[in-house]
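Omission of a single protein chain aside, the complex is shown with its protein chains in their original locations.
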Amino acid sequence: MFKKVLVANRGEIALRVIRACKELGLRTVAVHSTVDAEALHVRLADQSVCIGPPEPKLSYLNIPAIIAAAEISGADALHPGYGFLSENAEFAEVCRRCGITFIGPSPEAMRAWGDKVSARSNAAAFGLPMLPGSGVLDGADHARREAERVGFPVILKASGGGGGRGMKIVRALGDIENAFYAAQSEAMAGFRNPDVYLERFIEHPRHVEFQVVADQHGNAVCLGERDCSLQRRHQKVLEEAPSPSITPALRDRLAELVTVAVRETGYTSLGTLEFLLDEGGEAYFMEMNTRVQVEHPVTEMVTGLDLVAEQILIAGGARLRVQAHRVAPRGHSIECRINAEDPVTFAPSPGRVTEYLPPGGLGVRVDSGIYAGWTVPPHYDSLLAKVIVHATDRAGAIARMRRALDEFVIEGIKTNIPLHRRILDHPKFQRGEVSTRFIEGMQR
Amino acid sequence: MFKKVLVANRGEIALRVIRACKELGLRTVAVHSTVDAEALHVRLADQSVCIGPPEPKLSYLNIPAIIAAAEISGADALHPGYGFLSENAEFAEVCRRCGITFIGPSPEAMRAWGDKVSARSNAAAFGLPMLPGSGVLDGADHARREAERVGFPVILKASGGGGGRGMKIVRALGDIENAFYAAQSEAMAGFRNPDVYLERFIEHPRHVEFQVVADQHGNAVCLGERDCSLQRRHQKVLEEAPSPSITPALRDRLAELVTVAVRETGYTSLGTLEFLLDEGGEAYFMEMNTRVQVEHPVTEMVTGLDLVAEQILIAGGARLRVQAHRVAPRGHSIECRINAEDPVTFAPSPGRVTEYLPPGGLGVRVDSGIYAGWTVPPHYDSLLAKVIVHATDRAGAIARMRRALDEFVIEGIKTNIPLHRRILDHPKFQRGEVSTRFIEGMQR
Amino acid sequence: MNIDIEQIEGLMRALKAHDFHEIEIRQGDERITLRRGAGVAPIGVPAMAFPMATGEREHPTGLGESLPSTASPAVDPDLVTVTSPLVGTFYRAPSPQARSFVEVGSHVRKGTVLCIIEAFKLMNEIECEVDGLVTEILTENGKPVEFGQGLVRIRRAG
Partner (left out) sequence: MNIDIEQIEGLMRALKAHDFHEIEIRQGDERITLRRGAGVAPIGVPAMAFPMATGEREHPTGLGESLPSTASPAVDPDLVTVTSPLVGTFYRAPSPQARSFVEVGSHVRKGTVLCIIEAFKLMNEIECEVDGLVTEILTENGKPVEFGQGLVRIRRAG
């Protein structure tokens, strides 16, 4: 087992890792950019190394600087957190070459599950449900046949790129021909590649993801699912566990499938398999995240496990401490991501925090890297704090979150707490009728 | 069920009750003395009433003012917290006469179990183990016979009073006669009453208490025990659940006995039965507290129940939501009481809190009524905050508490955090070898 | 230069006692200016802006915000605010039919009954402690009052 962990991240996740290390008796090294010299993760680590200027690519994404920081501080392991270098298989390889334990999956497993195409073929091989779709379409006639096979609505997508360009939603057979030609010419114009394929289109998808944890001794456990349907522009806003969208039968089936897939592909550490649910409750595999998730705490609350400690111990060669093949959730947990942003315009709101008093009491957990007097820099993401609650049931968790947000004091910068209040007070949310388009619809 | 709860207390317990009420959808009324006008419980309640000057007897102990505050604010229930009027049966009676639901046991039950003598006769009647002792001693010869029967060491006590006066510890038969006469004359001098009795003396007692909860429909449940052995001058300092001092067999036996005693005497609401354990692990009933305890959170952490919500619902006539006859603890919880006091001299340290940042993250709960910029008044007790941790086992809870205290920032006033660190780092504490004389011994 | 330190210290004490921040005295071509620090700028942490300030706080009883016990000091030292010595309900007259004890403009003396605070079904008469003229009734008949809340304002008779 290693003795000193360099935390190659900042903000609340750096703190999260430092806390787990301290509780495990491991020394910690924080790295930071010049603008983060006074950040909480720097203050709470045993040691710190300034690795560069504020720009992420010169500091938190600067592989040589981070490796050098590990070398000069004598760190023998490294935790990448989420974002930044956490899903960079090359970085994991560099760590390995330098004799630093990368706390995460092997570079090979990261590539196998981190790449979307490779992940889908893995998933399909292990029988995970896939969104029905076509290969590259030969022409309008082929598009028609495939659309009929897949079932309407469908979405036409450009093989050569993303970002909405070349995407066409088709709801009836009569529209497929025109849509195909339009998509093809947009694809040609946008990506110099006229190739187009189609997929089933889900109007109001729900986002449900399964947490797995696997050790280096062939043991893999599924820790249940999280519902992350509440998003704004593909950014998750509020997450919960268990999901109000999923049936017990589907939960059991998917938990079983993902456990087998992960174990049989030799994946280790934490991993999250994301699914979309359609309006009929059918699930389709989308992708896998090969690192700890922002929303991992809701799983910790309902399973009673310390996922980051587990991840660290597994990297050190330990066997999984969870014995069961699956862990049944206990109670209900919700996480609200408190961002430094205008609650109406969503514009980022960096600046000096003049007052700060996090909520407390029973069933309330706060993971945050801020404090009164600190200045939130504009260079990184806007996440200030995660408020996580746990209660015996979903209604209790909603009431507790409402109470916690009511007592949260953050002054000097704007936050999205008012948005969370509106969500929590919404009758449809309270009934569990959520989708990735909920927030968009709520604002109308 | 009532709609608006007046919280007849201050500090962290007032906040605790307000939080429970908010989560249950009840309105809250805070009362406060003039010096507490800016206190957190006042700020977080829906409504507040100033009831008097700083002196407790003119404000928080001022029954007419508190009842008037309930009347003018339209509160139809009242939570007394702990301390102040919480064990005053007359106050509970006044509430009843005024049509205000007192959130606690009936005045009759408070008298039956709140009075030491009556509580002991109740306890004895239901077979709870009692500390061996004598009645009033006729003379030196009687003292000798009773001491031999009870077994050495014994302690001689004055019937007429307490406070150490007239108390004599006797460790050998040869010393009993002199000690008896000395005790008798001290008792006469101190209390104008020469009556003296004796009891078994426990050199290094452990303090273990059982939490019970009972509704108005005849259901009573024991929620396990807490170990509160770590005390300084009879003030609890650190508490934990489950107790490291008790065997599973004794736990089962006492849980069964206290449940029956509480149910059969018609006691309702929360109650705590305190026992001393001698060096051989035998338990002796001491007294019952007929209100919520400062240390109730450790029981909440290991049972997953919200004791204050339960207490409120029971007062409203609800049935116990816990079905089981007994609730088995899950994991381990520790509470540290953070006091405004010099960690060496123990002198109180009221004053302005200049900086405040409570610890966060997994398994850490903070119940506190303070914030940066607030001035801790010198008129009340010195409790600033309770840090409560939960982990899968005792070693994990100790590591987590150590980590939490390391990141706790309270500036401007002195606190006893250094004392807690010394306790947590002590090998004997880590082995669970505690007694009420531990802290005293540690300081030598 | 001819400076009377005692005189200046006297000024300082007066400023402090009345919580004033600046004084300037001119006599002919003599001038003395004194400033106390707090007037310059509030140093230190301001009272926290709690979320309750969003208007969720309920004050149907008229309590809390209007509490004069913590209000800014009256500029006029002859204005005396009579505050409630207990929590209860404020009545201006001994019974609904009766006339009010005092009105704005009433002359009062030490011992004059100003109002009643009912608490616990008991009628507590609040007596005046100075001689003077009633200038303001600070709360309405039948409204609840908390400890220390202002009831009646009186201009002390010269």
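For reference, chains read A, B and C in written order, and residue numbers begin at 1 within each chain.
We take it that contacts are C-beta pairs under 8 Å (C-beta built on N, C-alpha and C of every residue); 3 or more make two chains touch, one makes a residue touch a chain.
Since the model is a prediction, treat every value here as computed from it, not as a measurement.
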Omitted-chain contact residue, chosen from A:N88, A:N193 or A:T354 = A:T354
Note = Sole touch to the unshown chain from A:Q47, A:N193 or A:Q235: residue A:Q47
Remark   = Note that subunit C touches the chain not displayed via residues 1-3, 5, 8-9, 12-13, 15-16, 29-37, 40-45
Ask   = On subunit A, what residues meet the omitted chain?
value = 27, 34, 37-38, 43-44, 46-53, 59, 64-65, 67-69, 71-73, 354, 371-373
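We take it that only the chains that are shown with their structure count from here on.
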Inquiry  = Centroid from C-alpha atoms only, then distance subunit B to subunit C, rounded to Å. What do you get?
reply    = 42
Request  = Mind checking the centre-to-centre distance between subunit A and subunit B? Centres are C-alpha means, answer in whole Å.
outcome  = 44
Key: Rounded Å distance, subunit A centre to subunit C centre (Cα mean)   = 58
Multi-partner residues of subunit B (at least 2 other chains) = 44, 371-372
Ask   = Which residue numbers or ranges of subunit C touch two or more of the other chains?
value = 45, 48, 50, 52, 56
